[in-house]
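All protein chains of the complex are present and in place, except for one that has been dropped.
Our next item is chain A:
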Amino acid sequence: MTAYLLGRFVSLALSLVAASLVIFLVLEIVPGDPASFMMGINADPQAIAALRSQLGLDEPIHLRYLGWVAGLLHGDFGMSYTYRVPVADLIAERVVISLPLTLYALALSTIIAFPAGIIAAARRNSATDVAVMGATQIGVAIPNFWFAMLLVLVFSINLRIFSAGGFPGWEAGFLPAMKALTLPAVALALPQASILARVMRSSLLDTLHEDFMRSARAKGLTRSQALWRHALRNALIPVLTIVGLQFSFLLAGGIIIENVFYLPGLGRLVFQGITQRDLIVVRSVVIVLVFAVIAVTFLVDVAYAIADPRLRRHGR
């Protein structure tokens, strides 16, 4: 187990180094000079050159990469070209919205998907199964921004239960903040829950056909005992993979939903960074997202090892 985790950890570190290099190089190739963008179209070339040296853009590329990485290790992401504030501060104030929103959506998705998938698989071809599969089909098909607007229409404008957008900040209290995140979380969770429920169902159905399920029944277990005791844990591996992927997707992919609900999250920050050639912000947000994705992948790997003893090769 230790060797397995150590191995995963080394691969995590290597992935981060590789990712930082790729991110840095790709953004170097991207056309558009931040300095000339900031100074406007009619700027004096000398002023642009001065700004470039002020921003450190005239240094050799490898020094800039090393400087950036060294800064990252200290938590210093550099200064935003356009906002003129430390990027770390910008990211910090966005992460406190995006991360809770992601976790909220993921929790909702799992809470809906697991029971739905399990019931559908246990009662295959029944009316329940057909209903669950039909509902998930719709859930996958509906664009989430449209569903978000529908939620606003029903719960904010007609029923006046939730506000239509904005975020009061965590200093306003836990419950008001969570309330503000509820509609976005539901909008984000619906398609994810639909996908997850389908994966859960098919994975469980595959497992139900395994030979050891027949052994379990021959022992005298009822159908549902066999499902809970033997099928579920075996069916979990592919489901965990999807949950890991969904986390990564939700963290950065919430940009449209953030726009619908006027939430100042990471997605909006990176979008603004791209349009304003604030490449240092883009770079920093992307590396933070990469780190999150790699960290979650690591957690999923740990979960695999817990769920499946065959991965713990050197356990004893």
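Quick note on the criterion: contacts are C-beta pairs under 8 Å (C-beta built on N, C-alpha and C of every residue); 3 or more make two chains touch, one makes a residue touch a chain; residues count from 1.
Throughout what follows, contacts and distances are computed from a predicted model.
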item	value
Chain excluded from display, named as in UniProt, from "histidine kinase", "Beta-ketoacyl-[acyl-carrier-protein] synthase family protein", "Peptide/nickel transport system ATP-binding protein" or "DeoR faimly transcriptional regulator"	"Peptide/nickel transport system ATP-binding protein"
Given A:146, A:170 or A:212, the one touching the chain that is not displayed	A:212
Chain A residues touching the omitted chain (full complex)	3, 6-7, 10, 210-212, 214-222, 225, 229-230, 233-234, 307-310, 313-314
